[in-house]
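Below: one structure, written as C-alpha coordinates.
Apart from one protein chain that is not included, each protein chain of the complex appears where it belongs.
And now, chain A:
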Amino acid sequence: MLELRNINVQFSGRDILKDINETFHPGEIIGLVAPNGTGKSTLMNVIMNYVKPNSGKVVVQEKLFYTSKKDEVKIHQIVSMMPDQSDLYNHLSGREHLNIYCSMWNSDPDLIDKTIADLGMESYVKKKTGTYSLGMRQRLCFAMQIVSNTPIMLMDEVMNGLDPNNVNIISNILLKKKQEGKIIIIASHLLDNLEQIADRIFLFKDGNLINAALVTNGFGKSEISTVRVKGLTNEVSEKLTNAFPRTNVLSLSNGVSLVDVSSFSVEELSQIVVFLHDNKLTDFSFGNVTLNDLYSMYYLKDATEYSNSANIQDLQEEYLRLKQELDIVKKAMTIVARK
(Lines give C-alpha, C1' and ligand atoms only; values in the text may rest on other atoms or scores of the structure.)
Protein backbone atom coordinates (compact mmCIF):
# COMPACT_ATOMS: atom_id res chain seq x y z
CA MET A 1 0.00 0.00 0.00
CA LEU A 2 1.15 3.51 -0.80
CA GLU A 3 -0.25 6.41 1.14
CA LEU A 4 0.25 10.11 0.58
CA ARG A 5 -0.46 12.16 3.68
CA ASN A 6 -0.98 15.92 3.40
CA ILE A 7 1.72 16.36 0.77
CA ASN A 8 2.47 20.00 0.05
CA VAL A 9 5.14 21.14 -2.37
CA GLN A 10 5.91 24.72 -3.23
CA PHE A 11 8.43 26.01 -5.75
CA SER A 12 9.21 29.72 -5.56
CA GLY A 13 6.10 30.34 -3.49
CA ARG A 14 3.86 28.58 -6.03
CA ASP A 15 1.82 25.61 -4.92
CA ILE A 16 2.73 22.62 -7.07
CA LEU A 17 1.11 20.03 -4.84
CA LYS A 18 -1.47 21.16 -2.33
CA ASP A 19 -2.50 19.01 0.56
CA ILE A 20 -2.49 15.72 -1.34
CA ASN A 21 -4.10 12.87 0.58
CA GLU A 22 -4.56 9.61 -1.25
CA THR A 23 -4.07 5.90 -0.73
CA PHE A 24 -3.18 3.44 -3.46
CA HIS A 25 -3.81 -0.25 -2.97
CA PRO A 26 -2.11 -3.39 -4.32
CA GLY A 27 -3.50 -4.49 -7.68
CA GLU A 28 -4.35 -0.97 -8.77
CA ILE A 29 -3.27 0.94 -11.84
CA ILE A 30 -3.45 4.64 -11.15
CA GLY A 31 -3.49 7.13 -14.00
CA LEU A 32 -2.25 10.67 -13.59
CA VAL A 33 -3.49 13.14 -16.19
CA ALA A 34 -2.59 16.76 -16.58
CA PRO A 35 -0.88 19.12 -19.00
CA ASN A 36 2.89 19.43 -18.72
CA GLY A 37 4.22 21.29 -15.72
CA THR A 38 1.24 20.77 -13.46
CA GLY A 39 2.82 18.45 -10.90
CA LYS A 40 2.62 14.84 -12.16
CA SER A 41 6.36 14.31 -12.19
CA THR A 42 6.73 16.26 -8.97
CA LEU A 43 4.32 13.89 -7.27
CA MET A 44 6.34 10.91 -8.48
CA ASN A 45 9.54 12.58 -7.36
CA VAL A 46 8.00 13.12 -3.95
CA ILE A 47 7.03 9.45 -3.78
CA MET A 48 10.65 8.54 -4.63
CA ASN A 49 11.96 11.20 -2.19
CA TYR A 50 13.83 12.95 -4.98
CA VAL A 51 11.88 16.04 -4.01
CA LYS A 52 11.33 16.81 -0.34
CA PRO A 53 7.78 17.98 0.27
CA ASN A 54 7.37 21.17 2.30
CA SER A 55 5.09 19.15 4.50
CA GLY A 56 3.45 15.76 4.51
CA LYS A 57 4.56 12.17 4.37
CA VAL A 58 4.81 9.28 1.99
CA VAL A 59 3.94 6.02 3.71
CA VAL A 60 4.89 2.74 2.10
CA GLN A 61 3.35 -0.53 3.24
CA GLU A 62 1.92 1.23 6.30
CA LYS A 63 5.22 1.31 8.17
CA LEU A 64 7.94 2.89 6.09
CA PHE A 65 8.52 6.66 5.90
CA TYR A 66 11.37 8.70 4.53
CA THR A 67 12.73 9.41 8.00
CA SER A 68 16.32 8.37 7.41
CA LYS A 69 18.64 7.33 4.62
CA LYS A 70 18.28 3.75 5.82
CA ASP A 71 14.51 3.91 5.36
CA GLU A 72 15.00 5.48 1.95
CA VAL A 73 16.97 2.42 0.86
CA LYS A 74 14.25 0.12 2.24
CA ILE A 75 11.56 2.07 0.38
CA HIS A 76 13.56 2.04 -2.84
CA GLN A 77 13.62 -1.73 -2.63
CA ILE A 78 9.82 -1.55 -2.80
CA VAL A 79 9.22 1.49 -4.99
CA SER A 80 10.93 2.06 -8.31
CA MET A 81 10.58 4.68 -11.00
CA MET A 82 11.01 4.10 -14.70
CA PRO A 83 14.25 5.70 -15.94
CA ASP A 84 14.19 8.38 -18.57
CA GLN A 85 15.23 7.14 -22.01
CA SER A 86 17.72 10.03 -22.35
CA ASP A 87 19.58 8.67 -19.31
CA LEU A 88 20.49 5.31 -20.84
CA TYR A 89 24.17 4.50 -21.26
CA ASN A 90 24.75 4.67 -25.00
CA HIS A 91 27.82 2.44 -24.81
CA LEU A 92 25.96 -0.40 -23.08
CA SER A 93 23.57 -2.86 -24.68
CA GLY A 94 19.93 -3.24 -23.74
CA ARG A 95 20.66 -6.55 -22.06
CA GLU A 96 23.40 -4.98 -19.97
CA HIS A 97 20.92 -2.37 -18.78
CA LEU A 98 18.47 -5.10 -17.86
CA ASN A 99 21.21 -7.01 -16.04
CA ILE A 100 22.04 -3.90 -14.01
CA TYR A 101 18.45 -3.43 -12.88
CA CYS A 102 17.95 -7.13 -12.23
CA SER A 103 21.08 -7.37 -10.08
CA MET A 104 20.49 -4.09 -8.25
CA TRP A 105 17.04 -5.22 -7.12
CA ASN A 106 18.16 -8.82 -6.80
CA SER A 107 15.18 -10.00 -8.82
CA ASP A 108 14.74 -13.25 -10.72
CA PRO A 109 17.23 -13.35 -13.66
CA ASP A 110 14.72 -15.36 -15.71
CA LEU A 111 12.59 -12.22 -15.80
CA ILE A 112 15.11 -10.67 -18.19
CA ASP A 113 14.53 -13.15 -21.01
CA LYS A 114 10.80 -13.24 -20.34
CA THR A 115 10.51 -9.46 -20.54
CA ILE A 116 12.65 -9.33 -23.68
CA ALA A 117 10.33 -11.88 -25.28
CA ASP A 118 7.15 -10.14 -24.08
CA LEU A 119 8.28 -6.82 -25.49
CA GLY A 120 9.71 -8.27 -28.71
CA MET A 121 13.17 -6.90 -28.06
CA GLU A 122 15.16 -9.97 -29.15
CA SER A 123 16.40 -8.45 -32.40
CA TYR A 124 18.14 -5.46 -30.87
CA VAL A 125 18.62 -6.10 -27.17
CA LYS A 126 22.28 -7.05 -27.64
CA LYS A 127 23.09 -3.87 -29.56
CA LYS A 128 24.34 -0.73 -27.88
CA THR A 129 21.52 1.59 -26.89
CA GLY A 130 23.22 4.44 -28.76
CA THR A 131 21.85 2.85 -31.93
CA TYR A 132 18.26 2.58 -30.64
CA SER A 133 15.30 4.61 -31.88
CA LEU A 134 13.16 6.55 -29.42
CA GLY A 135 10.59 3.75 -29.26
CA MET A 136 13.24 1.09 -28.67
CA ARG A 137 14.76 3.14 -25.87
CA GLN A 138 11.35 3.66 -24.32
CA ARG A 139 10.62 -0.05 -24.41
CA LEU A 140 13.98 -0.75 -22.81
CA CYS A 141 13.27 1.70 -20.00
CA PHE A 142 9.94 0.01 -19.41
CA ALA A 143 11.61 -3.40 -19.50
CA MET A 144 14.18 -2.24 -16.95
CA GLN A 145 11.48 -1.37 -14.51
CA ILE A 146 9.63 -4.60 -15.11
CA VAL A 147 12.87 -6.48 -14.46
CA SER A 148 13.37 -4.62 -11.16
CA ASN A 149 10.05 -6.23 -10.20
CA THR A 150 9.26 -3.91 -7.29
CA PRO A 151 5.80 -4.01 -5.68
CA ILE A 152 5.21 -0.34 -6.49
CA MET A 153 6.12 1.03 -9.91
CA LEU A 154 6.03 4.64 -11.03
CA MET A 155 6.04 5.34 -14.74
CA ASP A 156 6.27 8.83 -16.14
CA GLU A 157 5.23 9.16 -19.79
CA VAL A 158 5.60 5.42 -20.29
CA MET A 159 3.94 5.37 -23.72
CA ASN A 160 6.05 8.16 -25.22
CA GLY A 161 7.33 7.41 -28.70
CA LEU A 162 5.58 4.03 -28.97
CA ASP A 163 3.54 2.82 -31.92
CA PRO A 164 -0.01 1.51 -31.28
CA ASN A 165 1.16 -2.09 -31.33
CA ASN A 166 3.74 -1.47 -28.61
CA VAL A 167 1.26 0.58 -26.62
CA ASN A 168 -0.95 -2.48 -26.69
CA ILE A 169 1.88 -4.82 -25.67
CA ILE A 170 2.90 -2.61 -22.77
CA SER A 171 -0.72 -2.20 -21.69
CA ASN A 172 -1.10 -5.98 -21.54
CA ILE A 173 2.05 -6.32 -19.45
CA LEU A 174 0.80 -3.63 -17.10
CA LEU A 175 -2.48 -5.49 -16.67
CA LYS A 176 -0.54 -8.67 -15.87
CA LYS A 177 1.51 -6.80 -13.30
CA LYS A 178 -1.67 -5.45 -11.83
CA GLN A 179 -2.92 -9.01 -11.45
CA GLU A 180 0.30 -9.83 -9.62
CA GLY A 181 -0.77 -7.28 -7.03
CA LYS A 182 1.52 -4.44 -7.93
CA ILE A 183 0.64 -0.79 -7.54
CA ILE A 184 1.38 0.95 -10.81
CA ILE A 185 1.18 4.70 -11.11
CA ILE A 186 1.29 6.00 -14.66
CA ALA A 187 1.48 9.52 -15.93
CA SER A 188 0.50 9.56 -19.58
CA HIS A 189 -0.92 11.71 -22.33
CA LEU A 190 -2.37 8.71 -24.17
CA LEU A 191 -5.73 9.26 -22.60
CA ASP A 192 -7.69 6.57 -24.42
CA ASN A 193 -5.15 3.96 -23.41
CA LEU A 194 -4.99 5.19 -19.85
CA GLU A 195 -8.75 5.09 -19.59
CA GLN A 196 -8.69 1.45 -20.69
CA ILE A 197 -6.09 0.21 -18.22
CA ALA A 198 -6.33 2.48 -15.18
CA ASP A 199 -8.53 1.63 -12.22
CA ARG A 200 -8.52 5.19 -11.00
CA ILE A 201 -7.54 8.34 -12.84
CA PHE A 202 -6.53 11.54 -11.15
CA LEU A 203 -6.39 15.01 -12.62
CA PHE A 204 -4.16 17.81 -11.42
CA LYS A 205 -5.52 21.28 -11.08
CA ASP A 206 -3.92 24.09 -9.08
CA GLY A 207 -1.89 21.61 -7.06
CA ASN A 208 -4.88 19.45 -6.19
CA LEU A 209 -5.23 15.79 -7.07
CA ILE A 210 -8.76 15.19 -8.25
CA ASN A 211 -10.39 11.85 -8.88
CA ALA A 212 -11.74 11.97 -12.44
CA ALA A 213 -14.74 9.82 -11.52
CA LEU A 214 -16.00 12.57 -9.26
CA VAL A 215 -15.59 15.40 -11.72
CA THR A 216 -18.55 14.75 -13.98
CA ASN A 217 -21.48 12.49 -14.46
CA GLY A 218 -21.00 9.69 -16.89
CA PHE A 219 -17.25 9.22 -16.73
CA GLY A 220 -16.24 5.63 -16.33
CA LYS A 221 -19.77 4.31 -16.47
CA SER A 222 -20.72 1.48 -18.78
CA GLU A 223 -24.03 2.98 -19.86
CA ILE A 224 -25.17 5.55 -22.36
CA SER A 225 -24.74 8.81 -20.56
CA THR A 226 -23.63 11.23 -23.25
CA VAL A 227 -24.35 12.11 -26.85
CA ARG A 228 -21.26 13.44 -28.59
CA VAL A 229 -22.31 15.87 -31.32
CA LYS A 230 -20.09 17.61 -33.84
CA GLY A 231 -20.96 21.07 -35.18
CA LEU A 232 -23.59 21.97 -32.61
CA THR A 233 -24.16 25.70 -32.84
CA ASN A 234 -25.11 27.92 -29.89
CA GLU A 235 -28.55 28.43 -31.37
CA VAL A 236 -29.27 24.70 -31.72
CA SER A 237 -27.77 24.08 -28.31
CA GLU A 238 -30.23 26.52 -26.78
CA LYS A 239 -33.08 24.85 -28.64
CA LEU A 240 -31.91 21.49 -27.34
CA THR A 241 -31.85 22.57 -23.70
CA ASN A 242 -35.25 24.12 -24.13
CA ALA A 243 -36.64 20.94 -25.67
CA PHE A 244 -35.01 18.69 -23.08
CA PRO A 245 -34.82 20.61 -19.80
CA ARG A 246 -33.29 17.70 -17.91
CA THR A 247 -30.13 17.75 -20.00
CA ASN A 248 -27.15 20.05 -20.15
CA VAL A 249 -24.74 20.69 -22.99
CA LEU A 250 -21.03 21.23 -22.82
CA SER A 251 -19.18 22.55 -25.84
CA LEU A 252 -15.54 21.55 -26.02
CA SER A 253 -12.75 23.41 -27.75
CA ASN A 254 -12.34 20.62 -30.33
CA GLY A 255 -15.80 21.39 -31.83
CA VAL A 256 -17.51 18.52 -30.07
CA SER A 257 -20.46 19.14 -27.78
CA LEU A 258 -21.42 16.73 -25.03
CA VAL A 259 -25.09 16.31 -24.30
CA ASP A 260 -25.74 14.79 -20.89
CA VAL A 261 -28.35 12.04 -21.26
CA SER A 262 -27.44 10.04 -18.17
CA SER A 263 -30.97 9.82 -16.83
CA PHE A 264 -32.73 9.47 -20.17
CA SER A 265 -35.01 6.62 -21.12
CA VAL A 266 -34.84 4.86 -24.50
CA GLU A 267 -37.78 6.92 -25.76
CA GLU A 268 -36.11 10.15 -24.74
CA LEU A 269 -32.92 9.06 -26.46
CA SER A 270 -34.95 8.39 -29.61
CA GLN A 271 -36.39 11.88 -29.39
CA ILE A 272 -32.89 13.32 -29.14
CA VAL A 273 -31.94 11.48 -32.33
CA VAL A 274 -35.00 12.90 -34.06
CA PHE A 275 -34.17 16.39 -32.76
CA LEU A 276 -30.61 16.19 -34.07
CA HIS A 277 -31.78 14.86 -37.41
CA ASP A 278 -34.36 17.64 -37.71
CA ASN A 279 -31.62 20.17 -37.10
CA LYS A 280 -29.46 18.59 -39.80
CA LEU A 281 -26.89 17.25 -37.38
CA THR A 282 -25.82 13.82 -38.54
CA ASP A 283 -22.36 13.46 -37.00
CA PHE A 284 -23.15 12.25 -33.50
CA SER A 285 -22.63 9.18 -31.36
CA PHE A 286 -23.91 7.73 -28.12
CA GLY A 287 -21.64 6.67 -25.29
CA ASN A 288 -20.21 8.05 -22.09
CA VAL A 289 -17.78 10.85 -21.16
CA THR A 290 -14.25 9.85 -22.11
CA LEU A 291 -11.03 10.91 -20.54
CA ASN A 292 -10.35 12.96 -23.64
CA ASP A 293 -13.61 14.84 -23.06
CA LEU A 294 -12.74 15.30 -19.45
CA TYR A 295 -9.30 16.58 -20.35
CA SER A 296 -10.81 19.07 -22.81
CA MET A 297 -13.39 20.35 -20.41
CA TYR A 298 -10.91 20.49 -17.56
CA TYR A 299 -7.76 21.94 -19.02
CA LEU A 300 -8.69 23.73 -22.24
CA LYS A 301 -9.74 27.21 -21.30
CA ASP A 302 -12.23 27.87 -24.08
CA ALA A 303 -14.48 24.98 -23.09
CA THR A 304 -17.76 26.74 -22.60
CA GLU A 305 -20.75 25.29 -20.94
CA TYR A 306 -24.33 25.99 -21.89
CA SER A 307 -26.10 24.34 -19.11
CA ASN A 308 -29.11 24.75 -16.94
CA SER A 309 -27.63 22.68 -14.18
CA ALA A 310 -24.62 22.87 -11.90
CA ASN A 311 -21.47 23.51 -13.94
CA ILE A 312 -18.11 21.78 -13.69
CA GLN A 313 -16.68 24.46 -11.45
CA ASP A 314 -19.42 23.84 -8.93
CA LEU A 315 -18.72 20.13 -9.03
CA GLN A 316 -15.05 20.70 -8.45
CA GLU A 317 -15.66 22.95 -5.53
CA GLU A 318 -18.10 20.48 -4.07
CA TYR A 319 -15.54 17.71 -4.53
CA LEU A 320 -12.81 19.70 -2.81
CA ARG A 321 -15.13 20.63 0.03
CA LEU A 322 -16.05 16.99 0.59
CA LYS A 323 -12.41 16.00 0.36
CA GLN A 324 -11.41 18.53 3.00
CA GLU A 325 -14.16 17.29 5.28
CA LEU A 326 -12.97 13.75 4.76
CA ASP A 327 -9.43 14.77 5.65
CA ILE A 328 -10.61 16.40 8.85
CA VAL A 329 -12.46 13.23 9.77
CA LYS A 330 -9.36 11.14 8.98
CA LYS A 331 -7.17 13.34 11.17
CA ALA A 332 -9.69 13.17 13.98
CA MET A 333 -9.77 9.40 13.69
CA THR A 334 -5.98 9.25 13.80
CA ILE A 335 -5.91 11.37 16.96
CA VAL A 336 -8.56 9.18 18.55
CA ALA A 337 -6.69 6.04 17.54
CA ARG A 338 -3.45 7.38 19.08
CA LYS A 339 -5.20 8.14 22.35
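A few comments on the model shown:
As a convention for this text, contacts are C-beta pairs under 8 Å (C-beta built on N, C-alpha and C of every residue); 3 or more make two chains touch, one makes a residue touch a chain; residues count from 1.
By definition in this document, contacts and distances are computed from a predicted model.
Going by its UniProt record, the hidden chain of the complex is named "ABC-2 type transport system permease protein" among "cysteine desulfurase", "Metalloregulator ArsR/SmtB family transcription factor", "ABC-2 type transport system permease protein" or "Succinate dehydrogenase". The residue from A:1, A:59 or A:104 that touches the chain not shown here is A:104.
Here one chain is not drawn; of A:76, A:189, A:205 or A:239, the residue touching it is A:76.
Take chain A: the residues that touch the chain left off the picture are 48, 50, 52, 67-70, 72-74, 76-77, 79-84, 87-89, 91-92, 100, 103-106, 144.
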